[in-house]
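Here the structure is laid out as structure tokens; the discussion comes afterwards.
Here the complex is missing one protein chain, while the rest keep their positions.
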Amino acid sequence: MLSRLLSNDLPRSRWLVALLIVLFLGLAFAPFLFPGVKALNVAAKVLIFVALVASFDLLLGYTGIVSFAHTMFFGIGAYGIAIALNAAETPSWAAILVGVFGALVISLVLSLLIGLFSLRVKAIFFAMITLAVASAFLTLASQLSDITGGEDGLTFRVPELLSPGFTLTEEPLQTPLGEVDLNGRLITYYLIFLSVTAIFLIILRIVNSPFGRVLQAIRENDFRAEALGYRTVVYRTLSNVLSASFATLAGCLLALWLRYNGPDTSLSFEIMLDILLIVVIGGMGTLYGAFIGSVLFVIAQSYLQDLLRMAGEATSGLPLLPALLTPDRWLLWLGLLFVLSVYYFPTGIVGKLRERASLARMKGQP
Amino acid sequence: MLETQDLTVRFGGHVAVSAVSCAFAPGTLTAIVGPNGAGKTTYFNLISGQIKASAGRVLLGGSDISSLGAPARAQAGLGRAFQLTNLFPNLTVQENVRLAVQARARAGLNLWRIWSDRRDLLQRADEVLETVALADKRDALASSLPHGDQRKLEVGILMALEPQVFMFDEPTAGMSVDEVPVILNLIRKLKEDKSKTILLVEHKMDVVRELSDRIIVLHNGELVADGEPASVIASPVVQQAYLGINPEEKEEVAA
Amino acid sequence: MSDLLTLKGVHTHIGAYHILHGVDLTVPANQLTMLLGRNGAGKTTTLRTIMGLWQASQGSVTLDGQDITQRATPDIARSGVAYVPESMGIFSDLSVKENMLLAARGARSLDDIDTNRLEWIFGLFPAMKKFWLHPAGKLSGGQKQMLAVSRAIVEPRKLLLIDEPSKGLAPAIIQNMIAAFRELKAARTTILLVEQNFNFARQLGDSVAVMDDGRVVHSGSMAELASDEQLQSKLLGLSLGAHQ
Amino acid sequence: NKNEIRIAHIHSKTGPLEAYAKQTQAGLMMGLAYATGGTMTVAGKKIVVIEKDDQGKPDVGKSLLAAAYADDKVDLAIGPTASPVALAMLPVAEEYRKILLVEPAVADSITGDKWNKYIFRTGRNSSQDAAANAVALDQPGNVIAMLANDNAFGRDGVKAAKDFTKKAKIVHEEYLPVGTTDFTAGLLRIVDKLKDQPGTKYISVGWSGAPTPFGKIAEMELEKRYGIKLATGGNILPAMVAYKNFPGMEGALYYYFGIPKNPVNDAMVAEHYKQFKAPPDFFTAGGFSAAMAVVTALKKTNGDTNTNKLIQTMEGMSFETPKGTMTFRKEDHQAMQSMYHFKIKADPAFAWGVPELVREIKPSDLDIPIRNKR
Partner (left out) sequence: MKLFNADFDWKPLGLVPALALLALPAVGSPSTWITLTVAGLAMGMIVFIIASGLTLVFGLMDVLNFGHGVFIALGAFVASTVLASMGAYTSADSLWLNLVALLPAMLVAMAVAGALGWVFERLIIRPVYGMHLKQILITMGGMIIGEELIKVIWGPGQIALPLPESLRGSFIFGDAAVEKYRLLAVLVGAAVFAAMVWTLNRTKVGLLVRAGVQDREMVESLGYRIRQLFIGVFVVGSALAGLGGVMWGLYQQTVLPQMGAQVNVLIFIVIIIGGLGSTLGALIGALLVGLMANYTGFLAPKVALFSNIALMVAILLWRPQGVYPVTNR
């Protein structure tokens, strides 16, 4: 049963299974295990990134297409919600539906266009075209002030049920680990949790379908795939469209969570890089990698500055080090993380764990 | 029934295939020979749609398929093994073949079935691997196979496609002597099934002599001879331009 | 007669796989040595190990009295070794001319290449002249093979390592190639040739080594092997009337 | 902890505005020390400042502010550097019913239509900038073309400038995107509009961010060729290096360390030289002012941090700053403050063009509209 839910694509490493279970349970009970506004924010961001990165892995890891336009679709989703809720008199579920639907339609059209127009060109050209298109879209979003709020972005309200003002109990729930507000934010968190779980399982199913296998074949050798009778443009475009749609949904979730959206929030190139890095850290072409990578990376990124503050204080007597260890230079360490993870996880965490497992299996055999 | 009419392709000023008209009947194996660079592979490329013709038409079963792209032609029943091995290097041997089986079953656009549920496809892939003597390597990555095994896999993929027309481009090049018969037997079996059209490019003349029902000779892109194997091989153009022997000294027919 | 190249107990691993299990091989100077064996026997791996493209994990490779086991590939090449890989290693974006120019290491421009030698190559492989300015990637399979061999012989070398040169070549060209190797041999070039084509091997080889499963299982003179059909069938699975 | 007063300072410690943010933080800490006589305590309570980095990103700023109020239990927050971040943060203050003291984000809408009662601002707003500049520029016979960033900061600035320009004539508005690298084309458009106008011709520039158009304006020798002069406000010192090319240029600015004459400024300049071996810059004064505002209010409540009490106290409150006395206006909580009409002098002793005071524009000289709908 569980195996079918996971589309028969099992983790294939005991350590990996353990890690996945721990992280999954951690996220499922995050509001109670790690009370506090910041922790909940981090957990929600982790979830949204899981969906976003998984959708990107469908494109990059499984189809072998390098696109820099993924955040564009993420942004479309976020703006869909933001614009719809901003325009609505009172924030309603209907407005949310309109936002999601509208965003999906726009993403569909755009991804179809990009796919049909440019998937014929060579891989690097495609990457660069998407980079240019994405930066054009970013500019557009920050220029159309009347619709998108320009560089300031849009701050909006969400339906009562999801807003912090909506409380289930008068008093916060007392737990051994701290107090937990049973309010709209908590409901939003679980809405996100369920949506992301569904999105993840659906993508997992897609990559393990016959279609998913063709995508891998195209990644390996598109010329040969054509000779077998697979129309690569169709497959690539479809993969592009699917991936864009899931990214759009992730964007919708982001906007619902933040109750704000602006160009830098969902469209920036930085996010694109984070996604790329997560895919690589986790292990390209393994959705479990997308999951693990997102959890580790988002947590690391969120707490890096705090960590540096402690490190900086610890080394305050030394020369030079404090200048490098201040929280202000957190990007330096993030950059280092980029470099080191490419060095040490050439096949990603999942790849590493699976290699170990298969080595162990080989040894186990006579 | 496969037919080409005045099939021509020019690369810049160079005419690689020049107005070749030829029909290939089901149940026959036609060998295509000619010196290196004669245009044999290019002729295959034109038929299977890998490159676009400058002029001329390709007909399959009477209908003109000239405007179709490579995938559509493959679906229409043109199957092709490549001269320079052309595999999915980082997939396993079994997956390489399975992709062909799946293409044959037209299951590629199914997004929702779990692929491992399609046991029928897997089974068929394993059968094919048996026939090309690769069953024991089914879980190896294609890229790690020695050259000869890669050639076998190349043939296996074509077998799995079960096309109407089989095009083999030097299937045994670089294959060790004891493996060659495996492939030849396969081709022989195909011949026995009288419905298939088989085209074979091969430089090993004894293979050609033994398998073919008919030989056509390409030279500088032109079709210069066509007929019974024995008579074509004996013709002066083959003897001199291709085999490089003068009629007098016939001692050692190389390779 | 001295040995130009000697392999002693060479073991090679590729990743986690142990491919060569102690190869012992000697290549006598100024002779043509044939390296035969079934698919997967380890012939290509042996050549790559000599060339330094794989590192031997154990054992030694000696060239002209020098231990080259640990040397880097460019250094091995500079000590006079030319290599024609199984996959031909054509630079497909460069023209035939540019491919040749690179192979002539000493030459800064084409004027520096020995024209007689070039003409000799053109004579062997007329296609090289015809497609001189074409991108090499557009050549036919056989023409690429010719280019790969031409590159190896554009300048005189001490030792040629050639992996299956005859595959994909038309019979006439094979004849030319046989002639070429004979001439090279006469010009005191040592050649180690991997072949599947036994006829070809028989015509050319002075001595022979047969590999199986990562080891050399037979070595001796070519004449001896050529006349002993039983040995052939035992070592190569070559039966009478086998297709060549 | 009832013996602490916890303050969050949320600012763009990293990102493109890092340099601005650093100045604010330095000013804030110096201001707190100055205001508490070096004790960092008010009414026996220790002031604890928690720094947070919004990276210039509105979403980050928003969640940091929520975390500061909820997890760190701060009593009030100061910041942020950029207007978009500020706008995203405003509703959070309202949700948590805690004060956000905006410094130095400029956009009018912060104390305008997006305002709520928990928002105070020590920084100037766009209108104050514009009104002050109008004092310098709004003379009969002047013909002005506006050049501004194509964003909220620039457009709000121009909108305000138009409101305050009564006697001069604005003939053209040119908006260029932030990050414009070649200003030639935009300037040519302005020249086209200006060159045949009668009167004294000005390009009035409202630009934040680098690169700036000043260098290009100098290269094109507009004054020599067409008699077109440059007018612009203040900026941070590295940006004012280009002002050296425009001796005699007039405008109005928010702060320059050599201009205000009062004990607080003297103390800040002296302290800044002591700590950093350099004069305080544009945004240092803002941080200092914010600190003064907070401590003044807390002294009045005797350390009580109850939000409603603080709001009551701060509405209409006056406090001393390096720019003289400021007063939080009751209606929109904007600090009314002096601006300075200056004239540039190229002094070889300084790397930058030195703004010399022409006239201090007192708060009472400026009629700053109230833009919120309270």
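For reference, chains read A, B, C and D in written order, and residue numbers begin at 1 within each chain.
Keep this in mind: contacts are C-beta pairs under 8 Å (C-beta built on N, C-alpha and C of every residue); 3 or more make two chains touch, one makes a residue touch a chain.
Because the structure is a prediction, the values reported are computed rather than measured.
Novice: Any idea which chains on screen the missing one touches?
Specialist: A, C, D
Novice: Using the definition of touch stated at the top, determine which of D:Arg97, D:Lys169, D:Arg225 or D:Lys330 touches the missing chain.
Specialist: From the options D:Arg97, D:Lys169, D:Arg225 or D:Lys330, the contact with the absent chain belongs to D:Arg225.
Novice: If you put the missing chain back, which residues of subunit A would it touch?
Specialist: Counting over the whole complex, subunit A touches the hidden chain at residues 60, 66, 120-125, 127-129, 131-133, 135-136, 139-140, 143, 273, 276-277, 280, 284, 323-324, 328-329, 331-332, 334-339, 342-343, 346.
Novice: Suppose we count only contacts with the excluded chain; which residues of subunit D make the list?
Specialist: Given the touch definition above, subunit D has residues 16, 18-19, 22, 174-177, 179, 181-182, 184-186, 188-189, 192, 210-212, 215, 218-221, 225, 236, 238-239, 241-242, 244-245, 351-352 touching the missing chain.
Novice: Which subunit C residues would touch the chain omitted from the figure, given the whole complex?
Specialist: On the subunit C side, contact with the omitted chain comes from 51, 53, 72-74, 77-78, 82-83, 85, 89-94, 98-99, 101-103, 105, 108, 137, 151.
Here is the rule we use: only the chains that are shown with their structure count from here on.
Novice: Centre to centre, using CA atoms, which chain is the farthest one from subunit B?
Specialist: It is D.
Novice: Hey, which chain is the most central one here, using CA centres?
Specialist: A
Novice: Mind checking the centre-to-centre distance between subunit C and subunit D? Centres are C-alpha means, answer in whole Å.
Specialist: Taking the average C-alpha coordinate of subunit C and of subunit D, the gap between them is 77 Å.
Novice: Based only on mean CA positions, could you tell me how far subunit A sits from subunit B in angstrom?
Specialist: Between these chains, centre-to-centre, one finds 45 Å.
Novice: Out of subunit A, which residues touch more than one other chain, so two or more?
Specialist: Residue numbers touching two or more other chains: none in subunit A.
Novice: If a residue has to touch 2 or more other chains to count, which residues of subunit B qualify?
Specialist: none
Novice: What does subunit A use to touch subunit B in their complex?
Specialist: Against subunit B, the touching part of subunit A is residues 4, 7-8, 205-206, 208-214, 216-217, 220-221, 223-232, 234-235, 238.
Novice: Could you please specify the touching residues of subunit B with respect to subunit C in the complex?
Specialist: Going through subunit B, the ones touching subunit C are 11, 34-42, 83-84, 144-149, 169-170, 172-181, 184, 203-207, 210, 241-245, 252-255.
Novice: Given the complex with subunit B, which residues does subunit C contribute to the contact?
Specialist: Per the stated touch rule, the residues are 14, 17, 37-41, 44, 86, 127, 131, 138-143, 145-146, 164, 166-176, 178, 196-200, 203, 236-238, 242-244.
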